[in-house]
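Shown next, in structure tokens, is the structure this report addresses.
Omission of a single protein chain aside, the complex is shown with its protein chains in their original locations.
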Amino acid sequence: MTLLEVRGLGKHFSGLHAVDDVDLDVAAGRITAIIGPNGAGKSTLFNLLAGFYRPTSGSVRFKDRDITGMSPHRTVAHGIARTFQTTNLFEDATVLDNVLSGRIVRSHSTVFDAVLRTPRHRKEERHNLDKAMAALEFTGIAEYRDEIASSVPQEVQKRVSIALALATEPELLLLDEPAAGLTEEETVGFAQLIRNIVADGVTVGLVEHRMSMVMSLADHILVLDHGKEIASGTPETVRTDPQVIEAYLGADHQDQEGAG
Amino acid sequence: MTLFIQQLFDGLALGGVYCLAAIGLTLIFGVLRIPNLAHGTLYMLGAYVTYFFLVTVGVPYVAAIGLAAVVLAVIGVLLERIVFHPLRNAPHTHHMIAAVGAMFFFQAVAQAIWGADFRRMESPISGSVTILGAQISWQRIVIVVTAVIVLGLLTWFIKRSIHGQTIEAIEQDRTGSSLVGISPSRVSMLTFGLAAALATVAAGLVAPINLLAPTMGDALSLKVFAIIILGGLGSLPGAIVGGFTLALAEVMTSTYVSAAAGEGIAFVVIVLVLAIRPTGLFARAVQR
Partner (left out) sequence: MTTTTFSPQRLGTLLVALALLLAPLTLGGEEYVLRVLTVGATYAIAVYGMNLILGLTGQLSLAHGGFFGIGVYIVGLLTTDYDWAFWPSFLVAVLVTGLGGFVAGIVALRTREEYFAIFTMAMGFIIFLVISRWESVTHAHSGVSGVKFPEGFGLFDFSEPVVMYYLVLLFLLGAGYVTHAVRRSGIGRTLVAIRTSEDLARSIGVNVGLNKQLAFAASTTFAGVAGGLFAAVQGFVGPSAASLDLTFEMLMFILVGGLGTVLGPVVGTFLVLFLFEFFQDFEAYRFLVLGPIIVVLVIFAPRGIVGYLNAFVGKLRSRAAGAGNGSGGPPEHRSSDTATDVKETL
């Protein structure tokens, strides 16, 4: 089943075609990776999917509903969550409070409920705490719950941002370079976490530089260059595609493979 | 028609004053991204220090303005060092709150030294000239001419001199310019010094027409904000166009509508412009 259907999507910034006529089908329950050289338009594509940018052409359908140009707070409500390339957290708040913030979009009690402490409000707060703790445990960082987000190690911060995204109960999780800046060993851990997320029923979209990680994880790969699709398919077909090899400048590609 | 010509010249003179004051504010915003709420009090202090040199010390008018500009430039640099530099990485609300503190302090200083009463400053430039039937005082002509000269020098300074170019470079790209070895810290001080000196020239020029009071900077502070929002925060040409536009609008409104409307038009401008374009007219794309 296709969860997300992208047709002819384009974004122009004053003459520059950051994303140009991209088609993409994200299958439910799978990992779809988007790769390409720097500046290929991968992050821009994510921003378009999550509603941060308004596309200049094309359409995005999610669960058979048109979400083209929908603002982020609504796409999150519909079930698309994302993380950022540079780890983005509420730095002064505790890890738990960070993840609890992810529950805002699933909360329905109003300020009057909060002031009057209605049963609905208390029940919801309890439920939110449970969900946040579940996300912390799922990502393996429950022990850091009371630490200030900016004070925990880099790897934990990255897990917090994933827990925060998971706390919004997404059906599609867009991860923008989740392994950037991590050691080889930590990357293996992240790959396992991503597998666990998919096993838990969440579809994953992935932008990643590390070829080894992409090749081992992805079910489907879309290769972008200068905003345009140059190849798509299974890791095997993409790996052997001459255009892809050329875009990655051959030797460079070999190196990255070797490192993995 | 005579009334109109009269008001036109009044508006131009006022516009010159507004430009000089607004340019400093817009430079500070462009370089440091600080909306300096204390700018009006620098202008007020500038007027009093000019008064001090002219009346108390007894130096000639032009020298009094020059000396006051130097004094205020020092105060501006100190303000940057003591108040804004420590806050360079703080949230923007902190800058504004600190500026409010500085503003209160400067007002209290002026009041402690010169008292709360209005003071009058006589200008050596007296008399007037009749143009197309309208009486135009020489003081106003001097204001317009000085403003044009200062603006010309400033443009030359920013385009030609190393210091000026660094200001422009930092306005355009803060991180980039620190990479190529321009010290943002030095430029911040320079900008504040320059801004305070320009505000002083404006105040020294207009003081003989208006009265001096410790609160004289309050309304001006808000008006220069209206100007730089109209012209685009951080834009020099914008400040010049905005300054003359607002001054003419103000003079014409108070003549043909009412004094209160003239006083309020600056704020209506702010509200309207921001309601339509939340980042100001002519705002450049700012990288966030």
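First chain written, first letter: the chains are A and B, and each begins at residue 1.
Everything below uses one rule, namely that contacts are C-beta pairs under 8 Å (C-beta built on N, C-alpha and C of every residue); 3 or more make two chains touch, one makes a residue touch a chain.
Since the model is a prediction, treat every value here as computed from it, not as a measurement.
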Checklist outcome for this item: Where A:T2, A:S59, A:Q85 or A:S109 are the choices, the one touching the absent chain is A:S109
Checklist outcome for this item: The listed residue (A:G39, A:G69 or A:G189) that touches the chain absent from the view is A:G189
Item to check | Touch criterion as defined above, residue of A:K11, A:H121 or A:K158 at the omitted chain | outcome: A:H121
Checklist outcome for this item: The one residue from B:T50, B:Q107 or B:S137 touching the chain left out of view is B:Q107
Checklist entry - Tell me, which residues in chain A touch the chain that this view leaves out? => result 50, 52, 71-73, 76-77, 81-82, 84, 88-93, 97, 100-105, 107, 109-111, 113-115, 117, 121, 124-125, 128-129, 133, 136-143, 145-146, 164-165, 167-168, 188-190, 192-193, 196
Next on the checklist: To test your reading of the contact rule: which positions on chain B touch the chain that is missing from view?
Outcome noted: 29, 33, 35, 37, 82-83, 86-87, 90-94, 96-98, 100-109, 111-112, 116, 218, 222, 225-226, 229, 233, 260, 263-264, 266-268, 270-271, 274-275, 278-280
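One rule holds in what follows: only the chains that are shown with their structure count from here on.
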Next on the checklist: Taking the mean of the C-alpha atoms as each chain's centre, how many Å separate chain A from chain B?
Outcome noted: 48
